[in-house]
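A protein chain is absent from this complex, but the other protein chains hold their places.
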Amino acid sequence: MKKSLRLGTAVALAATASLTLASCGFGGGSGDDEAGGKTTLDLLVPSYSDNTQGLWEDVIEGFEAENTDIDVKLEVQSWDNLETVIATKIQGGEAPDIYNGGPFAGFAADELLYPAEDVVSPDTFSDFQDSFIANAEVDGTAYALPLIASARALFVNNALLEQAGVTAPPTNWDELLDAATKVSALGGGIAGYGMPLGSEEAQAEAAVWLWGGGGTFGDATEITVDDPANLPGADQIKKMIDAGATQADPGSTDRSPLMDIFIQGKIGMQVGLPPTVGQIEENNPELDYSIVPIPTQDGSPMTVGVMDQLMAFENDGDKQDAITKFLDYYYTSDVYVPWVQAEGFLPVTKSGAEALSGEEALAPFLEVLPDAKFYPSTNPQWSATDAAFKALFGQLQTKPAQDVLTEIQAQADAG
Amino acid sequence: MAVTAPAFETIAPPAASARKRRYTEDQVPLRKVIVRMIAGFIVLAIFVLPYVIMFFGSVKTKAQIRSVDPTYFPTEWHWENYVNMWSTPETPLPQNLISTIIISVFATLIVLLVAMPAAYYTARFKFPFRMVFLFLVIVTQMLQPAVLTSGLFRQFLAFDMIDTWAAMIFINAAFNLSFAVWIMHSFFAGIPKEVDEAAQIDGAGRLRVLFTISLPLVWPGIVTAIVFTFVACWNEFAASLVILSTAGNQPLSVALTKFVGQYETSWQYVFGVSIVAIVPVVILFMIIEKRLVGGLTAGSVK
């Protein structure tokens, strides 16, 4: 007893001492901004592909050649670690100056970001396509700069469908179920429809189905996952699973490994996105496939659009000029277009869209883009909703649809 | 554990005997040797298997690793992966290796210098707060690295040591201190006290006793502590991820994650780097293991 008491005293004493230290406030300091009269810009970006680091290095090299008084410090992290790193930096009062990420509404709500118009010239700002800028707005002010966009479409293995006696790619759910069931029946480990409901990107497959059935995740002010309009989609997922039209264990299958299987011709149909085209070309150019719009309940056109963005953190507020110079440089057509092209995504600027309109690989996606619906990413709660989908949506495989939607809504609301 | 005391009482202090015998019989029938070899081979196979798979992966192409019709052995051997991985666009691997070595070596040295005296003293002498000290040491291990990183980041920001090797050396040393102290403590405690006392009566100071009498006796324990510490530093990830932001400063554990893209991963390099990362530790162990065996064959007091 005495032993633990003594320990307790020691720990308590030490804790008090250190708490004093803590409340005095560490952080807020901004390190070595002015190294030799130069302004240093910290740039934190995720890795899209094995090109990412090199592409950014090229951009920075070109920029620094023109602006010798500015140093850009690049930090590339994998998507897995990106958010841990940014959160740690923000808690330490050391947010990067420019950050490439997904959800931004939370940062905007905490008043950490420059409004977009404050960090790019009017010319650059007006070059963004309107629909994308609209998706970066909170209360009428854009807080993020669209960076890249993607739209989803259905990748179809023509050979497998033919083998199973399916004549045309499906356009609605009934046809999809029918085609997938037939392909699955081929046996030998072949699956009709690749359905990734695992944690990696469950929210995307959820959107494909729930929105395809007329549902919605909500808007800028309200998250509405637990909504009757979402039930048809969720029920249809269960129907696909119960009919054996999907691969085994869809609830815990991640997207990337599943796509590898599609690329190698073992899956009849799976929803993919622009970079998938490049992956097929690299890994299995012989694959006989086509890209068609995503089948929906009634066959009406719909696709899931995703936009990643750049955002500029205010920090001490003394780097606005340098940030503006960098972003203006980055968004010039000569710099931006090769960048976005190498990563295999869709451009978000008008000039970029023009420059890439002739790209054959992007054509099917550019075609469906007008019908794109986006995540309610301007809702500060979206980040929590996104997490809830990733953590819980796969339970559809075993639990009733309504229960799953209720649970996701509850977790999103609690976030 | 009531048996402990009587059994222990009967042990003559090692000093009394000129030579300690191995804990193995000198003459072993051939049949026994063969059984042992078979057992040894099974152990070897089990422990090596995952790393053989890893190695096979490292000489495949990206596409072969993700092939839906896997083969047990690589069909083609792409040794060039081991060349190319040093100059990938994702991460400056040579610098990462240097970082890892520097951080691990210095952290291990600090741990040794700091932990050994503490372990020796706590095992040998009574002083106030002795148990509190030992407890405090072990408590550092019970905290979750994942939640500590944000505090560490702020602290080293205040020290103006963010993105420096020194920061990671201190962090690694501090967090690996406890096991080293405890491991060495248990070994020091295992030496009969009379050995030290005899030396002290002869007029040797505590430090001399530690280095000339006690240390040689606890080599196996020190080796265990060194390997334990070095390996822990070598593979540390959570703190390095947030403290070191420049690609060239980061250790291999963080560099590995750079091969993981959003939609595809260069697994051949991930596996290759992992194999490369294992080698120095195994070499360290090969060097050090002789000491362990030394403790085995010539464990007499000099």
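Should a chain be cited, it is by its letter among A and B, assigned in written order, with residues numbered from 1 in that chain.
The rule is short, and it goes like this: a residue touches a chain if its C-beta (ideal position, glycine included) is under 8 Å from a C-beta of that chain, and two chains touch if they have at least 3 such contacts.
The rule is short, and it goes like this: contacts and distances are computed from a predicted model.
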| query | Any idea which of "ATP synthase gamma chain", "Carbon monoxide dehydrogenase large chain", "Sugar ABC transporter permease" or "Protein DltD" UniProt assigns to the chain that's been left out? | reply | "Sugar ABC transporter permease"
| request: Would you indicate which residue among B:Leu136, B:Ala198 or B:Leu215 is in contact with the undisplayed chain? | output: B:Leu136
| task | Give the residue, chosen from A:Ser49, A:Thr88, A:Asn157 or A:Asn283, that touches the chain omitted from the document. | result | A:Thr88
| message | Out of A:Ile70, A:Ile98 or A:Leu112, which residue would touch the omitted chain in the full complex? | response | A:Leu112
| remark: Where subunit A meets the chain that is not shown, the residues are 2-4, 6, 14-15, 17-19, 21-22, 26, 83-84, 86-91, 106-107, 109-110, 112, 188-189, 197-200, 202, 247-249, 251-254, 257, 260-261, 266, 380, 383-384, 387, 390-395, 397, 411, 414-415
| note | Absent-chain interface residues of subunit B come out as 1, 3-4, 7-8, 10-12, 14, 17, 20-24, 28, 33, 36-37, 39-41, 43-44, 47-48, 50-51, 53-54, 57, 65-68, 70, 72, 110, 113-115, 117-118, 120-131, 133-134, 136-152, 154-155, 170-171, 173-175, 177, 179, 181-183, 185-187, 189-190, 220-221, 223-224, 227-228, 231, 234-235, 237, 253, 256, 267, 270-271, 274, 277-278, 281-282, 285-286, 289, 292, 295-296, 299
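Everything below uses one rule, namely that only the chains that are shown with their structure count from here on.
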| field | Inter-chain centre distance, subunit A versus subunit B - centres from mean C-alpha coordinates, in Å | value | 39
| request: Write out the stretch or stretches of subunit A touching subunit B in their complex. | output: 3, 6-7, 10-11, 26-27, 29, 31, 42, 46-54, 73-81, 84-85, 87-89, 91-94, 189, 256-257, 259-261, 264, 266, 275-276, 279, 282-284
| task | Write out the stretch or stretches of subunit B touching subunit A in their complex. | result | 62-63, 66-68, 88-91, 129, 131-132, 135-136, 139, 149-150, 153-155, 157-158, 160, 162, 241-242, 245-247, 257-266
